[in-house]
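Have a look at the structure below before the remarks.
For this view, one protein chain was removed and the others were kept in their places.
For clarity, chains are labelled A and B in written order, and residue numbers in each chain start from 1.
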Amino acid sequence: MSDTKPTDSNQSSELAGKSRMTDDTLLETHTRTFAKAEGNGEGNLSIPIIATAVFTLLFVFGGIYHSRYSADYDPMVFNPEGAPASLGPAAEGGGIEVKLDGEKLYKRNCVACHQADGQGLPGAFPPLVGSAWVRGEPDRMVAIMLNGLSGSIEVAGNTYNSIMTPFSALLDDDEIAAIATYVRSNPDWGNNADRVSTEKVTELRSAHERGNAWKAEEILELFPLDQ
Amino acid sequence: MPSESKSSEIDRSMKLPGLLFLLSAVAWLLTGTVFALLTSIKSTFPGFLANCECLTYGHISAAGSNSILYGWGGNALFGVGLWILARLGRRPIPMPVMLLIGGVFWNIAVTLGVGGIIIGDMTSVMWLEMPSYATTILAISSILIGVWGTLVYRYRQPGPVYISQLYILAALFWFPWIYITAQIFLFYLPARGVVQVVTNWWYAHNLLGLWLAPAGLGAAYYLIPKILGRPVHSYYLATVGFWSLALFVGWGGMSNLVGGPVPAWLVTVGIVASVATLLPVLIIAINHHLTVMDSFDRVAADPSLRFVVFGTISFTLASLIGCVLSLRSVSEISQFTTVMEGNSQHFVYAFFTMIMFGAFYFMMPRILNCSWPSGKLIQCHFWCSAIGITLMLIALYGSGWIQGTQMTAIGAYGDPVHGDFLQIVQNTIPWLHARTASILLISIGQLAFAANILWMLVEAARSCYCGMIGAAKDAQGEKFLPETAAS
Partner (left out) sequence: MKSLPIIFCGLFATLALSWAGIIWRGQEQLGGLQPMSEYYAIDAVSESFRFEKPQKDETRNPEARVGLAQQGKAQYIGLGCVSCHTQQVRRKGFGADYERGWGARQTVPRDYIRQERVLTGFSRTGPDLSNVGERRDSANWFHAHLYNPQAVSPGSTMPPYAFLYEKREITQNGERSAKALELPTDEGYEIVPTLRAEALVAYLQSLKLDYNLPEVRLPEEPQN
C-alpha cells in the first residue's frame, strides 16, 4: 500500500516511501478506532491517569478563581481584591449627603446674567448681593430658579426688565440646592441665610410645576418678601 | 490502484489554486520578514531610515504583522487547508477557478491593506490596522474561500469524517465571523468606549486561537499519522479536544486587559478561560506527542515531520506559557512588555509557521508531481528557522521580563526602584540586538526555502515541457524519456 507519490527529499526517500498511509487507510483506521471507542467505552479513550488528575485540578481552580474574583459582575469594580468601594455608600442606595460645589455650578450657569460678583447688570439683571428676594425662606428663590421669571421686577429700589430662563430641565434638585445655598450664604455678598436642602427643592418642584415663567407679582403673592 | 489515481486527480484540481496560495504565502512571508527586520533594527537604532515617513516605526511594525498574519498566514492556511480537505474528502475540488478568484482578491486586499498602512492610512487598532478599502475585499474573499471549503466538504465521498476536516472547516468558518464582527464593532458602528478594546482583544486572541491554531493543528493531525503510518493516539479524545478548544478559546483574550479600564469580572473570566484552555491543549499534546514518542529517528529523517513536530511542541509550550502569563500576579509584570510579543511569536512562528513549512514540504511535491531538488536547502531552512525562532523567543521573553520587573519594582519608600525610564529602555537593548540577529537567521532559512521552491518550479516546468515534447514525439511514434523521469 505504499504511496507512489514523489518522495519529499532525496536523502530520505527510502524511509519515507516505506510506511506512509494513504488517505483511505488513514480514514479507515480512524473509523475502526472510533467504533471501538464508542463500542466498549474504552479502546482509544485512554487518557493517562496524570492527565485526568490535571483536568480535575483545572476545573477546581477555575471554579474557585471565578467565584472569588468575579466581583458579582459589577461593572464598577476594578480591583477584584478590594471592596466594591469605588462608588461609595450611594451605590447601595443609601441617602448619603453629596457635597456639590455651588460656586462652580454658579459660575457655569449663572454668571452670564448675574455676573461673577453677584451684582447683576443695571437695568437688565438684578443683583443677588444683599437682595431681599434671596434672603429669608428659600422657597421664593428656588421657585424662580425652577420656572424662570419674566417682566419687570423691583429689587432694592431699582427696576429691572428682562427674562430669566427656567432651570428645572437643566439642573437636578441637588444642583439647584447647591447653587441656592451658595448664593444665600455667601458672606462676601453680605448674605447669610440658611442652606437649602435637596428635599426642599424636590418639594417645590412638584408643588409649582408650570409651563410658563413667573411674573414678579405672582411670586410676591405666594412668597412675600420679609420686611 | 484506484486511490492513487484519485489522489493524483485531487492534486491536479488543487494545482493552480494551491500554487497561487502557496507562492503568494511565501512572497508575503519574505515581505513580512523584511518589515520585521527593519522594525527590529529601528527599535535599537531609532535614527535608521528615520527621514522616510512611510517607513516610520509605527507603519512598518503594523505592516509586518499584517503581512505575516493575513499574507502568509491566510494564504498558507487556505492552500494547505483546502488541499487537506479535498484529500480527506477524496474528491477533486469543484470549480477550482472560484478558489483562484478568491485567492487573487485576498491577495489584492492584503496588498492594498499593507500599502495603506505604509502610506499612513492605518487604524491603529491591533491586527486590524488595514484601512477600510482593503478590509471589505478581505472579508468578501474570505467568505468566498470559506464557502468553497464548505462545498469541498459537502461533496466529499461518503465515509468517515476525520478530525483535520473539522479543524480546517472551523478555521474557514470562524475567520469571517470574527473579522466582520470586529470590523462592525470597531469601525462601522463603533462601540462606546472600552467596549472597543474588549472587541479588539476578543478578535486578536481568536485570530490566533480560532483561525491560525485550528489550521495548524488540523494539518498536524493529518500529517503526523500519514507520514508515520500509524494512527494518532486517540481520535476520540481529539474530538473532545476540538470542541473544548472551540468553547474556551473565545473567552481567553480578556486576560490581556488585566489592570486596564474594564470591570474586574471580564478579566477574571478571561483568566479562567485561559486556564481552562489547558484541557484541549493537553489533549492535543497527548495525541501529538504520544503518537511520535517512540519514532524520533523518523522525525529526524523526514523533512516535513521535523517541522510539524517542532510546531506541535511549540504549541504545547506557547499555550502553557500563555496560561501562566494570564495569571494576575504574572501579568502585572509581563503586561505591556515584549513578553507578550514573544508569546504571540511563539504561536505564530514557532507553532503555526513551522507546521505550515512542514505541510508545504509535503504538499508541493504532490501538486507539482516533482520532488524537492535540494535536501541541503531543506536542512538549512529547518535549522535556521528552529535556532532563529528559539533565539528570538529567548530575546523577547528575556527582555520583556527584565523590562517588566524593573518597571514595576517599588522601593521601601513607595518610589520606583528604577525611576529612570530611559535606563530601563537601555537595559533591554542587548536583548533587542539578539532579536535582530535571530530575524537575520530566520530570513536565511526563508531564503533557502524560497530558493528551493523556485528551483522546484523550474524543474517542474522543465519536466512538464519535456513531457509535452515526449507526448508529441510519442505521437510521431518515437520513444523519448525525459531525463528527470528517473527521480
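The criterion applied here is as follows: contacts are C-beta pairs under 8 Å (C-beta built on N, C-alpha and C of every residue); 3 or more make two chains touch, one makes a residue touch a chain.
Computed from a predicted structure; not experimentally measured.
Q: Just to verify: which one of B:Leu16, B:Ala246, B:Ile387 or B:Ile444 makes contact with the chain not shown?
A: Final answer for the missing-chain contact: B:Ala246.
Q: Among B:Leu144, B:Leu266, B:Cys323 or B:Ala386, which residue is in contact with the omitted chain in the full complex?
A: Answer from the full complex: B:Leu266 touches the omitted chain.
Q: With the missing chain put back, one of B:Trp28, B:Trp106, B:Trp148 or B:Trp174 would touch it. Which one?
A: B:Trp174
Q: Looking at the full complex, which residue from B:Thr199, B:Ser274 or B:Asn343 touches the chain that isn't shown here?
A: Per the contact definition at the top, the residue touching the missing chain is B:Thr199.
Q: Write the list of chain B residues that the hidden chain touches.
A: 42-44, 46-47, 50-53, 56-59, 61-62, 120-126, 129, 150, 153-154, 160-161, 166, 169-170, 173-174, 177-178, 181, 185-186, 190-199, 202, 206, 210, 239, 243, 246-247, 249-251, 254, 256, 258-263, 266, 269, 273, 332-333, 335-338, 340-341, 403, 407-410, 414-416, 419, 421-423, 425-426, 429
Q: For chain A, which positions touch the chain that isn't shown here?
A: On the chain A side, contact with the omitted chain comes from 73, 75-76, 78-79, 86-91, 93, 96, 98-101, 108, 169-171.
The rule is simple: only the chains that are shown with their structure count from here on.
Q: So, what's the distance in Å between the C-alpha centres of chain B and chain A?
A: Measuring from centre to centre gives 42 Å for this pair.
Q: Any idea which chain A residues touch chain B in the complex?
A: Touching chain B: residues 3-13, 15-16, 18-24, 26-31, 33-34, 37-38, 43-48, 51, 54-55, 58-59, 61-62, 65-66, 69-80 of chain A.
Q: Given the complex with chain A, which residues does chain B contribute to the contact?
A: Against chain A, chain B makes touches at 3-4, 7-8, 87-88, 90, 159-160, 162-163, 222, 225-231, 233-237, 261-265, 267-269, 271-272, 275-276, 278-279, 282-283, 286, 298, 301-304, 328, 361-362, 365-366, 369-372, 374-375, 378, 487.
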